[in-house]
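Heads up, one of the protein chains got dropped from this complex, but the rest are sitting where they should.
Per-chain numbering from 1; labels A and B assigned in written order.
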Amino acid sequence: MKHALARVFVNGSLAWMAACAVLPLAWMLSVSFMQPAAADGLPPALVPLHPTLENYRALFAQTGMGRYMFNSLLVATLTTLVSLAFNLSAGYAFAKLRFAGRERIFHALVGALLMPAQVAMMPLFLLLKWMGLVNTYFGVMAPMLVTIFGIFMVRQYTRALPDELLEAARMDGASEGRIFVRIVLPLIKPIIVTLAVFTFLASWNDFMWPLIILTGQEHYTLPVALAVLSREHAQDTGQMMAGAVVTMLPVLVLFVALQRHYIQGLLLGSLKG
Amino acid sequence: MKSARARVWRRTALLAVLLLAACRATPDTSHVTTLTFWAMGREGESVRQLIPAFERAHPDIHVRVDILPWKGAHEKLLTAFAGDTTPDLCQLGNTWVAELAALGALRPLGQRVRQSRVIDASDYFPGIWDTNRIDGTLYGIPWYVDTRLLFYRSDLLARAGFDHPPASWAEWAQQMAAVKRLVGPDRYAIMLPLNEFEQLESLGLQQDQPMLRDDGRYGNFQSAGFEQALRFYDRIFQQHWAPKVTNAEVPNPWAEFGQGYFAFYLSGPWNIAEFRKRLPADVQKDWATAPLPGPDGPGASLAGGSSLVIFRHSRHAAAAWALIEYLSQPTVQLRFYQLVGDMPPRRATWKFPALADDPAAHAFRVQLERARPVPKVPEWERIASQLAVTGERMAHGELTPDQAARSLDRHADAILAKRRWVMDHGVPASHAQGAP
Partner (left out) sequence: MNPRRLTGWMFAGPALAVMGVFFVLPVLGGFVLSLTDFDPYALANLHNLRFVGLGNYLALLERPAFWSALGNTLYFVVAGVPLTMLLALGAALLLNQRLARWQGFFRTALFAPVVTTVVAAAVVWRYLFNTRFGLVNSWLAAIGLHPVDWLGDPHWAMPTLILFGVWKNFGYDMVLFLAGLQAIPGELYEAARIDGASAPRSFWHITLPMLGPTTLMVGILTLAGYFQLFAEPYVITEGGPLQSTVSVLYLMYNDGFQWWDLGVASAVAFVLFALIFAITSGLLALTRRRGLA
């Protein structure tokens, strides 16, 4: 009896919490399919009576969402690829290759993790202006090309690799590059996937920096476009919800598909911190 | 060993090249000049419809119109200036011309005007033309004029016992009180969004004393005139004639006006077209426009509007000028008025019957004769936004009008500190980097 009651309590509480967590997202999805007049109505409706794609059609036709989606996709993909290249090679170097000042530099990097990114934003803007890179895709990517967190994660994971394996390969005359590509990378595939998911999500969701660096609409990423639209088109509830769905859906799908990797990465990074 | 490393380096180099290629603008190799033109809000949407005719007349020029919402436009302009990504030309609220000119961002246009056959300086309303002249140099061509007036529900006023709009503050207060008694606690007499400063600014402009003193070095908000304006503004909220809301909480003011949520609304000419478009047919006979009442009689209002300016760093100044000349032709200005409802700055355009005979436009013509410019200091936008913040605090009862005046002066003096230093020691804009 007590057992059954406890089970109901535990599962019931979890169900209720899950419902609260998901409710705003479900409502957002629901409203995006409502008739424009119904979405603004009083009292607010919960479920669309006559579902329609009108909001999405208007969104893409009038606000250029397609372009912004392309921008987000391009920036997130390029950032992921480039930062993977940098973070993987640097993380490996900090883990397995000896060079002067390695430990001191690493400790400095970890210390810098505490620094909020905003401290660097204004001078970074001026620097990019001097380089002529304001309002460019590269400008948006610049702060995320190399992340301390990424290097940290790769180092932690790579340290576990047995040194003997690498030594043996060196004895056989393999070059460092070959060792890295042929031996190390395949062994750390899980962390590569994790880091890729992390970076893609972080880049896609990034808001403050793209807001600052993108001065012209043509390069807007989805979060910036949505923020601008929300200040301008406040009265079109259905359209705004459609915009929110379009912004969130790709990352939600990615997350659900690869959540194991994402959460594992979270734990790996934080527990050792 | 060498080949693997070399392969890695080559791949990295290729990636870098691809990245840079994707990121920098591709150079224009065709013979068509592409102009970037930034326009705001409703004007932006309407000017897009005027572009095809221009492009037909100038086949070697293509115009790309980027529409900026008014809300972040000032921020975007300054950011573009800071980041060297300004467009070729843009629509600029004339209160911002002084600011960008002081930063050295705009090209002087005097020479081009003298050589132009389309733009005749004497045809423009002198006060409006003057807002574009900073320290003797002309930086913009007026595109349209605008001011703030009273939009009102004549049927609600009639039910409250009045057959004409107010002509002075005393009469206005009387009418607002009567309307409020009529509509009850859930509706209001007037809408004054607390995060907008234009309303308090207009009341301030109606006073005899200017809002800044000493050639714009110090605030003058503790003058008798402005304190009078603050007291009137405060009274409207303390008497509950206006709701204490921001425009974010009333996202659809047109619908609310149509439903009688409020009877008075201070706004500009573009809303003539908007109300005609959005309100149902049976309400169209129930609204009208009137000039702003002043403290003792008919009052002044903002000498607002937008100019067309060319940025100093534009590489297509001649093409940009061609577009400006096109948009300044009286026939094109008339078409623009019909699309948006913004008033033209040239007397020649006012002679067309469409304007001369429009009753809603008449109030604007009258108000334009009494339009006054805001102080021509680069910091005005920032000081004006402080008007909204302080006005909001006063409306919520945190400050008395006296305290509000003192607070505004403190803020203005702090904001103008650098200006005082630059005027006494610094380098004026004519010496800014980047020659015209």
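Note that in this section a residue touches a chain if its C-beta (ideal position, glycine included) is under 8 Å from a C-beta of that chain, and two chains touch if they have at least 3 such contacts.
What you are looking at is a predicted structure, and each value in this text was computed from that prediction instead of being measured.
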Hidden partner chain, touching residue among A:Val47, A:Leu127 or A:Leu165: A:Leu127
Candidates A:Leu53, A:Ile105 or A:Leu165 - the one touching the absent chain: A:Ile105
Hidden partner chain, touching residue among B:Asp120, B:Asp215, B:Glu249 or B:Asp402: B:Glu249
Residues in chain A touching the chain absent from view: 3, 6-7, 10-11, 13-15, 17-18, 20-22, 24-25, 27-28, 31, 40, 42-44, 46, 86-87, 89-90, 92-94, 97-100, 102, 105, 109, 112, 114-116, 118-124, 126-127, 142-143, 145-146, 148, 151, 176, 180, 201, 204-205, 207-208, 212, 222-224, 226-227, 230-231, 237, 240-241, 243-245, 247-248, 251-252, 255-256, 259, 262-263, 266-267, 270-271, 273
Chain B, residues in touch with the chain not shown (by the definition above): 12, 74-75, 78-79, 81-82, 99, 102-105, 194-195, 244-246, 248-249, 378, 382, 389, 392-393, 396, 398, 418, 421-422, 426-427, 429, 431-433
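The rule we apply is simple: only the chains that are shown with their structure count from here on.
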Chain A and chain B: spacing of chain centres that average the CA atoms, whole Å: 38
Touch list for chain B against partner chain A, complex: 1-2, 4-5, 7-8, 12, 15, 19-20, 22-24, 66, 69, 71-72, 76, 79-80, 82-85, 248, 251-252
Residue ranges of chain A in contact with chain B within the complex: 40, 74, 78, 81-82, 85, 125-126, 128-129, 132-139, 173-178, 181, 212-213, 215-218, 228, 231-232, 234-235
